[in-house]
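Written below as structure tokens is the structure these notes are about.
Apart from one protein chain that is not included, each protein chain of the complex appears where it belongs.
For chain A:
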Amino acid sequence: MDSTVMSTRCPSCGEPARPGDVFCEACGGRIGESTAGAAAVPPEPRAEAAARVTEPPGTEPRADSFAAEAMTRALTQWPVADLPTRADPAWPIAEPPTRAIPVRPVGESPTRAVQGGPAEPTTTAEPAGPLHESAPQAEPVWPGEAALDEAAVRSPDARTRITVTPVGGSVRDSQDGCVHCEYRDVDEDGYCLRCGLRQPTGRDRMADDVGVVAGVSDRGRVRESNADAMAFGFTGDAAQPEYVAAVVCDGVGSGAMAGQAAQNAADAGAAELLGCLADGLDARKASTMAIAAAGDAVNALAEPGPAEEDTPATTYVSAVVTGAEVTVAWLGDSRAYWVAPGARADAAGAHGGPGEGVTCLTTDHTVRNTYLADGMRAAHTLTRWLGADSDGTDPQVSTVRPDRAGVLVLCTDGLWGYLDDPGTLAARVLTHGSAAGAAAGLVGYALSEGGRDNVAVIAVPFPAGRRWP
């Protein structure tokens, strides 16, 4: 596979970053907690990314934004760099001589094409709509009911095309001005020129939507950084994908290493999973191979020698969704839920509590802690995980064949810690009309409940290719 062409990019300006960089060499912006060196990105053509942004009519041509961005970087200096002379102490704050123009391309949330098999790499131009339910999307293609039992017809080039979320997480939503005080000028490092507060960085909130699968991850309301990660994509044509695959990870610990481990695992896992599937491996085999690749990507972070505090480790849950089956594989306590209107899945090998229309397909690898009152984190201790000190990957794999259309939800404990009643999940998923809406809605729910932990949620409609059941 292509796990050698690896680089990471600054979430603010897109400049390539070296492994381990915390701040971007170009813009000085924080690259984020997970600038892993391990995830694979072929040099991403930015023009392509821009070209794929859907332009609302009447707006400026988006191509200008890059010129504008370059100019801003040239113009934007610290406001202290060239203050007026002392003779003018009452320089009004509203009119600083230099000004940061927020120019991040709107809705830039590019999907990315990587080589998925022996064939020539193909760049897909699947539009990635902004994460709004009202966003214009391609007309959903609904496979016939027969497809529920039969594998979707394979298109000849299905094996050559893989579409995956950007390595290192999505860029954050563009924002005009400071999200905290609404002052219009934010410096190149993301600090507001008025209130000084940093704008959310790339990993603080990530959202991506490729139509047949969508996910949202958020730092939450308490933690300093986001140690959750997600990656997903599909093989073949967006209108009728052969496989939809998704990975959610929750980095162990709270430091930068945790987020890095999680993102490495998610990126490597999703890439390997889709690659194996495109190569014709079955979902179960592909799932375990992807976990092995993810484990390597996490272990690559470990420093040689004694590293006691910041050892890279993460939970991992993946899903492969086809026209007929759902295969989940996991290590740790991130979960997969099957949600269907008013019925349970044929949960062969599935575990978890019952609930109206909701089945948990995974079993947490945790030691039940009696001191539940200490909060969700203290309430469980992992017995299996990916990465440092793990006694070899020993993933659990489970396959179900649902008898009706539904939605698969992958999530970290940042969400399920608030799901005392699984019925809540059904209600909150099914009120939405798209994967993106469901993922955003569930993350919003976790935040409204307190957001004590990072949260990551991916929603995959079943059968693969459906926009919504």
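Following the convention adopted for this analysis, contacts are C-beta pairs under 8 Å (C-beta built on N, C-alpha and C of every residue); 3 or more make two chains touch, one makes a residue touch a chain; residues count from 1.
We adopt the following convention: contacts and distances are computed from a predicted model.
Among "Sugar ABC transporter permease YjfF", "Paraquat-inducible protein A", "von Willebrand factor type A domain-containing protein" or "Fumarate reductase/succinate dehydrogenase flavoprotein subunit", find the name that the UniProt record gives to the complex chain excluded from display.
Answer from the UniProt record of the missing subunit chain: "von Willebrand factor type A domain-containing protein".
With the missing chain put back, one of A:R161, A:R223, A:R384 or A:H432 would touch it. Which one?
Residue touching the chain left out of view: A:R223.
Which is it among A:G196, A:G280 or A:G433 that touches the chain not included here?
Checking each option in A:G196, A:G280 or A:G433, the one touching the absent chain turns out to be A:G196.
Which residues does chain A use to touch the chain missing from this display?
Residues of chain A in contact with the hidden chain: 78-86, 89-93, 180, 189, 191-192, 194-198, 219-224, 254.
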